[in-house]
Structures are given as structure tokens and as C-alpha cells.
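For this view, one protein chain was removed and the others were kept in their places.
Here is subunit A:
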């Protein structure tokens, strides 16, 4: 293992296999993530989720993908044809390209050749990811513009504003990682996390990155570019068939990319999770690191899904205020702190690790406690039914807990009276919505 020297030495067929593997991993990850997201969100909403195609419904996304590809491909009359076709490609290709600098593992024996489990690396690999991601934004913005529809245009504008704003905080969160690792290359950053994961050492940066990566990928609760309540589908309102599938693919690959980047930069990359590496020396050799890498990556993807299943969408001005007024100054201040501590450690010849860890922990605790304290305490609101509107019956015995019951079909399945909508039909309840204004007049 000697830095960047180990890259660019592979014979052509190994590079070809690696390229193919990166492509296959991206596509399979997308299929899996869609299934997983639907399954987890279904559990959170007391449903079962896809369970028809393949074991546990695993082939559901494949079936959906085929269906999507066979749908009619519509091009609106007012669309700008060339840009309309280019946009989904422009969104999709960068998503694949960014995966080329993600290290999946250390140097391994790969069909008889010693080669790192990473397509390539460069002195500016992390900056490269940011650069390629910023090209991916073009796909979304141009797709929104070229559709010739107001909803799409507004969605495209929102997404460009959002991604530019959150890329700034994201980049600044990465600066502290560069400061500590002394390099911008992904493999060297993983090597620098031999003793301390940067997620622990630079806790505030880690949290800022985690927030920014949700904003960067247009995922809930920051999915304003496709807010269906306001913009129908946002930038992809007018897209159908394979073009829409490409946007969909790009979104899920981007989710995987930022998760993989977070793993690489903050959770030690392919290194075995805490303790395993010291107990079992073989954990960081051979193909085992691939397992650790994907476990950590799926942890982040699970957080994405959890957020989507839990949080409502932010209002646009609140979202922008969070990015520019909180995350940006916070990351700038934290960079100054890290630079001072690191410089003092170099001058005073001591290890900055524990000081940084403690400082980061204190700062995070203060911020989180301050945030919790700001929450106003509200008494639970009790409202009496006013009548006149159909009020849904609450589930008997309070809120439903635990997993959903499996679906049962057949004559015994229906239990009357256990659920359903109750419609009040007594005469005094039959108030039209204008009854009150009339009284007031």
C-alpha cells in the first residue's frame, strides 16, 4: 500500500471488469434500494409492502422497471426536443461516474493480479465527486426547463437553488476531513482513518454532511423540487417511460453515492467496524472489507428511508434558512476550530484526537440541547367533533403498535365493525359548509 502509486497500473481487462462491476453494482443497488425503501416504509406505515414477485417481493423493482420501460414515451408539444432528450442522460451518467473513485476495499488478489478494489483514484478524488455531481444538476434543471411546463420549470429552479446551496455546506464539511487527512484522495482518506474514524473525530462536520447530503439528493424531507402537493411531480412532471426511469435511476444512485462517500470520509470506509479489526486481524484483508463497506453504506441508506418515512416536507424559506444561516456559518466556525487545534497539536507535538473528539461532542451536545429546549411545550389539543363532516373512526384500543397483520383472503377475513369510516347522519348534523356564513350575515 503506497498511496496513489497503486492506481493506473492495471492491465486493460482488469479495468474493463472493474468498470462493468461498478455499473452492475450501481444498477443492482438501485433495484435493491427501491425494494428496501418500499418494504421499510411499509413497515413504518403498518403495511406489508411488496411481497408478490420473487422471495420477499425482491423482484418487484425489476418488474416495475420493465413495466416503466414498456410504457408509452410522451414528448410534450411545447418541449425543446433536443434538451428534453439530453436531460435524463445528463442526470444519469454523472451518477454512475462518481462511483468510480469510491474505494470498496484494500488491495486484493483479483483474478491473479494484485489490485485495489477501486476503479481509480486521483489526488482530487473527493473534489471530482463534487464536480461530477454538479454536472448531474444540469440534467434536472434542463429537464425542468425543456418540458415547457410551469410545474417542471419551478421544480427545476428549486432543485438548482437547493443543490447549489447545500453543496456549499457539504464542501465546507469536507474541508475539515481534508485538513485532518492531509489529502483529497479517497483511498488516502480511508488510510488516514486507521486509528480514528473522522465521524467521531469531526462529529459536527459529520452531522452537517449528513444533513447536506439529504438536501443534495432531493430526498424527503428536502424533496421540494418534486413536492407533489405543489408541483405535481416537479422537474419530471412531463417525463414518462425510459426517460423517467433514467431520472429515477439517477436519484437512487445519487443516494447510494452520497452514502458511499459518507462511509468513505467519516466511517472509515472499508475498515471493519469498531473492535473487530483489533480482535481479528483478517477482518481488514481480502474481500471482507467489501462486507463492512456495504453494511455501513446500507446504514446511511436506511437513515434516508427512515427520514422519508418520518418527517414532513420543509417549507421552502425554512429550508433555505437552514442551509445558508445555520449550516454554512456552523461549518465555517468548525473549520476554524479544527485548524487551530490541528496547528496547536503540530506546534506542541501532541495528538489532537481526544481534544477534537471532546470538543466536537460538547459542541454537538450544546446545539442539540439548545434545539430541544427551543421546542415549545404544548398541551395536547382536545377537539370535540362538531358534526357535519365525516370523521374517521379511531382504531379500537388506541394506536396500532407493532407490525402489520398479514393479509388474509376468504370468507373469514372480514371482521365487520373493527374499522372503517363512520358517517354521521343525524338531522342536526347535516350542516352545509355555508350555514355559518349565512348566520353571520
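By definition in this document, contacts are C-beta pairs under 8 Å (C-beta built on N, C-alpha and C of every residue); 3 or more make two chains touch, one makes a residue touch a chain; residues count from 1.
We take it that contacts and distances are computed from a predicted model.
Out of "Amino acid/amide ABC transporter membrane protein 2, HAAT family", "NADH-quinone oxidoreductase subunit J", "Acyl carrier protein" or "Cytochrome c oxidase subunit 1", what name does the UniProt record list for the absent chain?
From the choices "Amino acid/amide ABC transporter membrane protein 2, HAAT family", "NADH-quinone oxidoreductase subunit J", "Acyl carrier protein" or "Cytochrome c oxidase subunit 1", the unshown chain carries the UniProt name "NADH-quinone oxidoreductase subunit J".
Of A:22, A:40, A:91 or A:142, which residue touches the hidden chain?
Counting the whole complex, the residue in contact with the absent chain is A:142.
Among A:47, A:78 or A:194, which one touches the chain that has been omitted from the display?
Final answer for the missing-chain contact: A:78.
Touch as defined at the start, partner being the missing chain; which of A:167, A:226 or A:251 qualifies?
With A:167, A:226 or A:251 as choices, the missing chain is touched by A:167.
Given the contact definition stated above, which residue among A:11, A:123 or A:282 touches the chain not shown here?
Missing-chain contact among the listed residues: A:123.
When the complex is taken as a whole, what residues of subunit A touch the one chain not shown?
Counting over the whole complex, subunit A touches the hidden chain at residues 78, 80, 82-83, 122-124, 127-128, 130-132, 134-135, 137-138, 141-142, 144-146, 148, 153, 156-157, 160-161, 164, 167, 183-184, 315, 388-390, 423, 430, 432-434, 436-441.
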